[in-house]
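Have a look at the structure that comes next, please.
In this view, the complex is presented without one of its protein chains, the others remaining in place.
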Amino acid sequence: MATTTTPTTKGFVGKRVRRTEDPRLITGTATYVDDVTRPGMLYAAVLRSPYASARISSISIEKAASLPGVSAVYTGEDVKAVGPVPCAGSMPTLRVPHHKILAQDRVYYVGHPVAAVVAIDRYVAQDAVDQIEVEYEPTECVADPEKALESDAVRVHPEYDDNVAFTFHAEGGDTDAAFAAADVVVSERVTVPRLAPSPMETRGVVAEYDEGTEELLVYSSTQIPHLLKTQLAVQLSLPENHVRVIAPEVGGGFGSKCNVWAEEALTCFAAMDLKQPIKWIENRRESINVVAHGRGHVDHLEMAASKDGTITALRFKILQDIGGHHQLLTPIIPTLAVIMIPGLYKIKNFTADLTGVFTNLPPTDLYRGAGRPEATYVLERVVDKLADKLEMDPAELRLKNFPAADEFPFETATGLSYDSGDYAKAFNIALENVGYDSFLKKQEKARSKGRLLGLGISTYGEVCAFGPSPALPAGGWESATVRVEATGKVTVMSGASPHGQGGETAYSQLAADALGVPMEDVVVIHGDTGKVHWGVGTFGSRGTAIGGTAVHLALEDIVAKGKKYAAHILNASLDSIQFNQGIFSSNEVEEKLTFQELALEAAVAQKLPPDTEPGLSATRFFEPPNFAFPFGAHICTVEVDGDTGQVEILRYIAVDDIGNVINPMLVDGQLHGGVAQGLGPAFLEEVVFSEDGQLLTGTFMDYAIPKAKDMPWIESERTVTPSPVNPLGAKGVGEAGTIGSLPAFVNAVVDALSHMGVEHIDIPMTPQKVWNLINERSQS
Amino acid sequence: MKIKGQQTLTTPREQVWEALLDPGVLARALPGCQALDPVGENHYKIRMKLALAAVQGLFEGKILLQDVQPPNNYKLHIEGAGKVGFVNGEGHFHLEKLSDVETVVHYEGDVRIGGMIASVGQRLMDMTSKMMIRKFFVSLKEILSEQ
Partner (left out) sequence: MIAASFDYSAPETLADALRVLSDDPEAKILAGGQSLIPIMKLRLSIPSQVVDLGGIIDLHAIAEEEGIIRIGSMTTHEQVEHSELLSEKCPLLVAAASGIGDVQVRNRGTIGGSVAHADPAADYPAALQALDAKVKVVSSAGEKIIPIDEFIVDALTTALEPDEIITEIHVPTESTGIGTAYETIVQPASGYAIVGVAARIGLSEGNISFARVGITGVGSKAYRALAVEKALEGQPAKDDTYGIASRVAAEGVEALEDLHASSEYRAHLATVFTCRAIAAAAGRAQ
C-alpha cells in the first residue's frame, strides 16, 4: 500500500486557488462542441418515436429527402451494419436485447430514435424531420417496473419470456439466523423516481472523416473520450488508430456523458457516408427525454437489531427500472447500491436481491451518486425507523453502530475494505454545529404551539475513486504524462476528462508545487485521444484520487530524472541533490540550477549524464489497490407549513471527510452542487410518465430542477482522514453531497410530522404530498 | 386523463340524441372541426384544427360510435394524430330525460394524449379539455336553439 503524504501548506496544494478554467468559461471564449465548425459542415436531426411501444409498419422518406437542402435521410435499414450500442454488464443472467443505433422494426420507448436527417442547416433538418412519414402500429406497453414483473405483463421484448433483464444476488454472514434472533425488525419500501441529469450543455457531436488519411475525427461532449474512441472503432469497423475523439469543453455531465450513445455512432456513420463533416446538437427536450435517467428504483429494506440498538442484519430488495434498452453501465449501477447497503454501520449479515426490469421507457444509467444515493437513502430512513421503534435517540443509535477509528481498514459484510475514517468524529461535529440538544427542546416547544419543526440526520459513506481494474468492467487505472518543454514550461496530459470539476486547476496546483514553477507555467491537456494516449475518464469521483495520482507519480519521475541531470551538471553526488521550490542544489557545491535551466539542459542535451536519455518527460499509470471511502454527516432542520405542506429549510449542516484536499474551493463547489442534486429529488425532481409511457415532464416548465433560490445556506466543515490507497491521500468528492443530502432532507420532514404518526414520505416531497399526509392525519 | 361531467339542455331527449349523432351537428359543435366525413355506419373521418391562443395544431383521425342504444347511451371512440402528437379517447354518453323538455347529458371518458403535446403541454391539458367540452356544449345549445 502506498504511503500518505499530507499536503504542504506552502505552495498551492491545499489552498483556495481560483480556477484556471474560469476566465475562458466566463468570457465566452471556451469551445464547446456547438462552437466547433468545419468547412462544409452539415447538420443532423433525429426523428423519435411518439409511442412507447409500436411496430413500425412503414417509413416514407420521399417528402423529406426531396426538400431543398437535405443531403440524406437514414432509417434503421440504412444503418444496419453499424454495431450495437454497447453494454458493459456481464452478470450471468443478463439479457442484452439488440440495440441498434436506429429503431429496426419496433420502438421500445417514447423518444426511441427512428430516423435521422442530414441537411444544410438545423432549420432544414428539422423541417425534413417533420416530413418523414412513419406508420406505427401501437402495441400494448408497460411503463411501471413493478407492473412489468407481474405474470401477465406484456413483454417489452417479445423474444424473452418475461421482463426480467437480470437478477443479482449477494449475501454475507448468516442473515436468516440474525433475523431469527433479532429483538426488533423494521422495514421500509421507498421509491426513487427517475431523474433527468440535465447538464447545462446537452449532448453534441461533430464528426469529420478524412478520406486521405482515413481518419475519423469526432468531437463529442463526453466524459470518456478514450473509451468512446475504442467503441466507435468497433461499431464502425474502423481500425482504432484511425479514430480520434476530442471532448472539447464539456458543460457538465453528472454521469450522463459517461456513456456511448447511438447518436455518436450515427453522426459518424453519416459523416463517413456523405464524406462531409456533420454536427448534431441535442435539444433540451431530447435531453430530458432520452438521456439515460438516473435512479428509477423501488427499494425495500428490512433491518434486524437487538434491543440495545446493535444492528445485526439487512435484507435488501432492489427493483431497477432498466427501460427499453441497456446503455453502457445500466445493469452495473444498482450493484453499487448492493455493496454499499451497510453504509457506515458494522452490520455483519446481509442479503441483497436485485432485479433489473425492462419497461417501455427510456434507458436508465448512471447519474451522480449512481446506486449509492439510493442505498444511503433507504438505509438512513430505516435507521430512523429503528430508532423510533426502540425509542432511542437516532444520533445515539448511529454512534453505537459505527466502527471505531482504530478498526480501519474495516471489512464489510459486502466484501469491501473501508480504507480509513473516524465516523463518530465527523458526526459529533455536525451534532455540535446544529446544536442538537437545544434544537430538540425548541422542537418540543414549537410542537406545543402547533408548529412543525423537524431535524433530519444522514450519516453516509460512499465507495468511489473507481477503482481497482479487476472490480470494474474496464480498466480502473488512469494515466498521465508530464512533459517539460525546453523553456521550463510544463505540460500535463491526463487521461481523466474533467468537465466542470476544475481538474485543470487541481492538476496545475500539483505540478506547480512539485516542480516549483508558477501555476501559469502549467498547461493541462485532457480530453483528446490524439494528444493524450491513454485514459479512462472522469466519473465515479476518480478525477483527483486516480487521475491526480497519475499526475503526481509522473511529476515524481520528472523530479527524479531532474536530479540525475542536476547531479551531473553540478558535479555533485546524486544523493546530495536537493530539489526545493524550483531549485536544484547540493551541499557539496555552491552552484545551483533552476528548474528552467535544467529543462533547457535536458532539451539541448549537451551535458547528458551517462546512461540517461535526453528530454524531460514521464508517463505513469496509476492502478489503485482499493477504492476510497469518503464519509460524513449531513443534518438538516426544517419547518413545515401545516396549512400548505410547504417546507422551509432552516439550516443545513454538512461535515464531510474526503481525505486530503487539494483545493478547498473546488471541493466546496462539488459539495454544494452535490447537495443541490440531493435537494432536487428530495423536493422537486421526477421524470413523470403516463401509464402509456408518455413523458409528461418534457420541459423545464414541468420538470423542476433546483434553482439558486431553492438552496439553503450550507454550513460546511471537513474532517481530514487521509486515504491510504493513494499517495495523495485523497478520497473523492464529486458525489458525496448528492449521496449524503437526500436522506437528511427526507428524515427532517418525516421528523417534523412524526408526532402525527407519519413514518415515511416518498420523494419528491412536494407540498401537495406533505399536505395530503397532514390532512389525512388531522382528519382521522 | 379522466373526464367526467354533465350538462343540462332544455331540449327533449330525442332531439338531443339526434343532434349528437348527426355528423352535420357534430361538425359544427366540435371545436376546430374542419371536416367530418362518413366512411361507414357510425364511422367518420375527422380533421380538426385546434387553436388555443398562439398554439395551433392540425389533427386527422377517426370517430367511431359504438354500442348505440337510442335514445339512451352510446360510446364514442376517437383517434387523432398530427405533427405535434396524438389523441386517443373513449367516452360514454348517457342521456337522461329530466322532463319532456329537459335532458341531462352525462359524459365520462378517458383521453390519452401522446407525443410532443403530452410532454410539453401537461400544465394545459386539463384546462384545455375542459374548455373544449364547454365550447362543445355552448355550440350544441346554439344549434339546438336554432332548430
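The chains carry the letters A and B, assigned in the order they are written, with residues numbered from 1 in each.
By our rule, a contact is a pair of C-beta atoms (placed from the backbone, for glycine too) under 8 Å apart; a residue touches a chain by one contact, two chains touch by 3 or more.
Not measured: the values here are computed from a predicted model.
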Given A:Thr230, A:Asn283, A:Thr491 or A:Ser576, the one touching the chain that is not displayed: A:Asn283
Contact with the hidden chain (one of B:Met48, B:Ile63 or B:Met116): B:Met116
Contact with the hidden chain (one of A:Glu188, A:Asp702 or A:Asp751): A:Asp702
Options A:Asp127, A:Asp365, A:Glu601 or A:Asp692, residue touching the unrepresented chain: A:Asp127
Positions on chain B contacted by the hidden chain, ascending: 52-57, 83-84, 116-117, 120-128, 130-131, 134
Where the missing chain touches chain A, by residue: 45, 122-123, 125-127, 130, 283-285, 643-644, 646, 683-684, 688, 696-697, 700-705, 707, 710, 766-768, 771-772, 775
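Everything that follows uses one rule, which is that only the chains that are shown with their structure count from here on.
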Chain A residues touching chain B - in the complex, by the definition given at the top: 50-51, 110, 130, 285, 289, 690, 692, 694-699, 701-702
Footprint of chain A on chain B - complex, ascending: 83, 85-86, 112-116, 118-120, 122-123
